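Report on one structure; see the data block that follows.
All protein chains of the complex are present and in place, except for one that has been dropped.
Each chain gets a letter, A and B, in the order it is written, and its residues are counted from 1.
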Amino acid sequence: MHLVHFAAARALASSAVFLFITVLLMATAKRISTCIVLFSAQCAIITAEILAMAYVHKSPEAYAVAALVLIVKVLAIPYALFRIVKNLQAPGDITASTTAAQSVFIAAGLILLSFFAVEPYSETLRVDTDMLAAAIALVLSGAFLMVSRKKALAQVIGLLVLENGIFLAALTTTFGMPLVVEIGIFFDLLMGVFLMGLFVFRIRDTFEHLDVSKLRRLRG
Amino acid sequence: MTLLFPLLVPLLGAAMMLVCRRPAAAVRVALAFGALEVLAIGNAVWRIRAAGVLPAGRYLRADGLTSFFLINTGLIFALVLVYSVGYLRHIAEGRFSSPRWFYGLMFLFLFTIMAVYLSSNLGLLWIFVEATTLASALLVGFYNTEGAVEAGWKYLIVCTVGIAFALFGTIVLYLAAVRGGVDPRSALDWAVLMSAAPNLRGAQDLLKLAFVFVAIGYGTKIGFVPMHSWLPDAHAEAPSPISAMLSAVLLNCALYALLRFDAITSRAIGSGFSHTLLLLFGGLSVVVAGFLMIVQRDLKRLLAYSSIEHMGIAALGIGLGGAFGLYGALLHAFNHSIAKSLLFFTAGHVRENFGTLRMERIRGMGRALPWSSGALVIGSLAIVGLPPFGLFVSEFLILTEAFSQARYAVAVLLLAALSLVFGALLYHFQRMLAGDPESAPAGPRLPAADFAVMGVCAACLFVLGLHIPGAFSSALRAAVAVLQ
Partner (left out) sequence: MIWLNVAQALLLVAIAPLVRGVIARLKARIQNRRGASVWRPYADLAKLFRKEDLTPPSASIVFRFAPMIVFAATVTAAAFVPVVHGSALLGATGDFILLVYLLALSRFFLSLGAMDGGSSFGGMGASREALVSALAEVPLLLGLVAVAILARTATLAGIVQWTVRQDFTQISAVHALAFAALALVAIAETGRIPVDNPTTHLELTMIHEAMVLEYSGPSLALIEWASAVKLSVLLALLIAVFAPWGMAGGVSVPALALATLAFLLKVFVLALAIAVVESSIAKLRMYLVPDFLGVASALAILAVVFTALMR
């Protein structure tokens, strides 16, 4: 039991650092498959965090949520994304509008921004500011990924990272909402990814490319 | 049980679409289920009126506000369904463009909208608002052309991001409620939150933060500027009946969600902050949409910007509050949905007969399509807010409220925007209606069904403009009472 307790405490203390590392790595990623693997890793870290919290607060609902995150976000969604990448048979590189170094700088800046954003609420919320800052950093870097990446699938991954951040923010502040709501949110996410995958194929079939920055027919 | 019918009927209808093989059968089944749904809604509204508040289990609940919006949805859905029968005859048959898919997706869409209105729990509300985005994305991209795919993609991405922010706001509200002493298992329940709202006075920061995120999130779905970028594309590229559903029903649905949150926030910390934010969004939407309407070249995009405009006016009404503000805003949402549906139906006819929606290529509509032109004239007179149509009454109410609160800036802004819109629409439509038709469109006569549908719209606008019927007025007042 001591080992489990120790592991839980360590997981709670270090997950923020690991999440920051994934944010920075995702900023430098040059291939979509790398991004998908990093997203899966992020969700795995969050699962570990949820398990640690479930152990510390002794709530069975949290175990269910951890199982949900594991099945849906660590396994199902990345698997679906890999299938889409394979079926698209398109070059797997991310065309980004910023170079790797610039992206890392911006990601680092966003991490710092998230720390500053969390400062004024650290009193009201009385939570682990590191984790909340990590959550905000995920949201901001997800938004940055969506804006700076030109491939459609990269935007989808950015969206998933953003939702990850919001989910983590919910986790750190409230220790989970009623289970029905959590299940509904996951179902929505799954359907959303499915639909976005469908649209990516449609974009490829209609436009012959996957560069969403070239989707500018409708303007004004 | 009463509340389950409006939810189950669309689901069954969507399932039945999988069974029907032939398009003709699909259409008939769709009409049958549509009629069933209208009956179910009518039954629900009747029961709610009798009971005041109708809870059903832990997750469903209906009150005066719900019944008002149910009436709205039922009416528009019936009209759209009848119109779509004729419209679908002109869609090219493709693997995914058959009436089966159309009605299946539309019933699924209706299910999610009904679920938004009938859910008692803010978390479920969020889930189903997101579900409406997912359900309608394929409908927006129905034609599978370049424009449709682009519009569908943008719609999906922008709305999902926006709704994610609304989730964050919901969570912050949940947090504030739990810290304010509400039982965590029911801290997302709207009725519970409303009764516990005075206890949340201490968590001002959290409530304000929650409302900001919710306003941004659901505001994206309503189409507030600057989160509106998806709206013109989606409403323009979708098939006309779906455009009507989006403009008339979906925008109101998102407005409903925002109203629920505003009620809680106002009861807890007063309406100063939330209403100021709504006035900001409303004013911005009204001005920007008004200006952008002048430079539009596509008819349906013009109508989409008009939707943004009118949602901005509704936001101004809510933001003003007071005796007439909320009443006027709800009435405005209702009137707008009818007028916008009428205009989109007309746009559908224009597209069928002229082959294009570019307004510079449409000339002599007055001669070529007399009845549709009449509908266009009625619709445009209604949408700019001229008497004797319904929108005049609602806008007048909102203006009265602005003047009575001595908020002259808001009143002047509203009047200026309305004049701008009037000028823009007059300019565009006059060019379309006058002149000689270049190519005499071999247009079919107006089908009886469409004639009836547009006639019903015009009649409703007329009636609501002259004198609001008693029953409707009491429903409206019940809705306002729920929120105060």
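Going forward, a residue touches a chain if its C-beta (ideal position, glycine included) is under 8 Å from a C-beta of that chain, and two chains touch if they have at least 3 such contacts.
Not measured: the values here are computed from a predicted model.
Chemist: Can you pull out the displayed chains that the omitted chain is in contact with?
Modeler: Looking at the entire complex, the absent chain's contacts are A.
Chemist: Determine which one of A:37, A:56, A:75 or A:108 touches the chain that has been left out.
Modeler: Residue touching the absent chain, from the options given: A:108.
Chemist: Thinking of the whole complex, not just what is shown, which of A:24, A:56 or A:183 touches the missing chain?
Modeler: A:24
Chemist: List every residue of chain A that touches the chain not included in the displayed model.
Modeler: On the chain A side, contact with the omitted chain comes from 10, 13-14, 16-18, 20-21, 24, 28, 99-102, 104-105, 108, 111-112, 115, 130.
As a convention for this text, only the chains that are shown with their structure count from here on.
Chemist: Could you work out how far the Cα centre of chain A sits from that of chain B, in whole Å?
Modeler: Computed from C-alpha means, the inter-chain centre distance equals 32 Å.
Chemist: Sort out for me which residues of chain A touch chain B in the complex.
Modeler: Residue positions touching the partner: 121, 124-125, 143, 146, 152, 155, 159, 162-163, 166, 169-170, 173-174, 177-178, 180-181, 184-185, 187-188, 191-192, 195-196, 198-199, 202-203, 206-207, 212, 215, 217-218, 220.
Chemist: Tell me, which parts of chain B touch chain A in their complex?
Modeler: Touching chain A: residues 59, 121, 123-124, 126-127, 130-131, 134, 137-138, 141, 144-147, 149-154, 156-157, 160-161, 164-165, 167-168, 171-172, 174-175, 178, 184-185, 188, 203, 205-206, 209, 232-233, 236-237, 292, 295-296, 301 of chain B.
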